[in-house]
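All protein chains but one are shown in place.
Entry: chain A
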Amino acid sequence: MTTLTPLLPLEELRSALGPAAAGLDDLVAQVGADPRRLDRVFPAAARRTARGPLEQHPQVLAQDAVRVALLVAAAPALDDDDLLTELRSLYRVGDSDEKRAVLLALPGAPDGLVAVDLLEDALRTNDTRLVAAAMGPHARHLDDSAWRHGVLKCLFTGVPVSAVTHLRERADDELAAMAERFAAERRAAGRPVPDDLHTVLSAATHSSRES
């Protein structure tokens, strides 16, 4: 068996969902009885419970927290390899919301469970919801080049770099140089440079001072 950390503890999520918690209870029971039910209930999570930011936890979307809770419910019946296979399968045929929930679940997976392939897939898209979710804590498994390009993609597509978990620890001179070149192109075109450029440059300065 394996385990997974939820985005919110189950009781907090139930309380935040209010009357929609009944839907969560039903889905969790289905998955707990048979993890293969994930195929059907993972996509149905939002319409069976709720959609959008949770009132008590405005930084968390209801559908994300519910989908990760379903993975948590399935985990005891799976080992690490099965869980990784399941995550890859749900991601493969997921719509953007489902893919995003899988990406958000990865940081809560056991240490040995690494899914760089899913992060790389998300970073190949231009879907800002996926790009943001890929640059969370699990992005520590990306190699330096892929990670820098992920940060640059955030700047390029307008994803706030606050979505990048280890920016201040990992930003380096090469990232700063890439960001400067991106800004130079924007200026040459007479287009606005995102404020987050300075966040990235200052993180790179901070990080080189630390090292």
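Simple rule for what comes next: contacts are C-beta pairs under 8 Å (C-beta built on N, C-alpha and C of every residue); 3 or more make two chains touch, one makes a residue touch a chain; residues count from 1.
The working rule: contacts and distances are computed from a predicted model.
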The chain missing from this complex carries, among "Formate dehydrogenase subunit gamma", "TatD family hydrolase", "Heme ABC transporter ATP-binding protein" or "Peptide/nickel transport system permease protein", the UniProt name "TatD family hydrolase"
Missing-chain contact, candidates A:D26, A:D39 or A:D117, resolves to A:D39
Missing-chain contact, candidates A:V31, A:L61 or A:A74, resolves to A:L61
Among A:L4, A:V28, A:A132 or A:V200, contact with the omitted chain is made only by A:A132
Even though one chain is not shown, chain A touches it at residues 39-40, 43-44, 46-47, 51-53, 58-59, 61, 93, 95-99, 104, 107, 125-129, 132-133, 136-137, 159-160, 162-163, 165
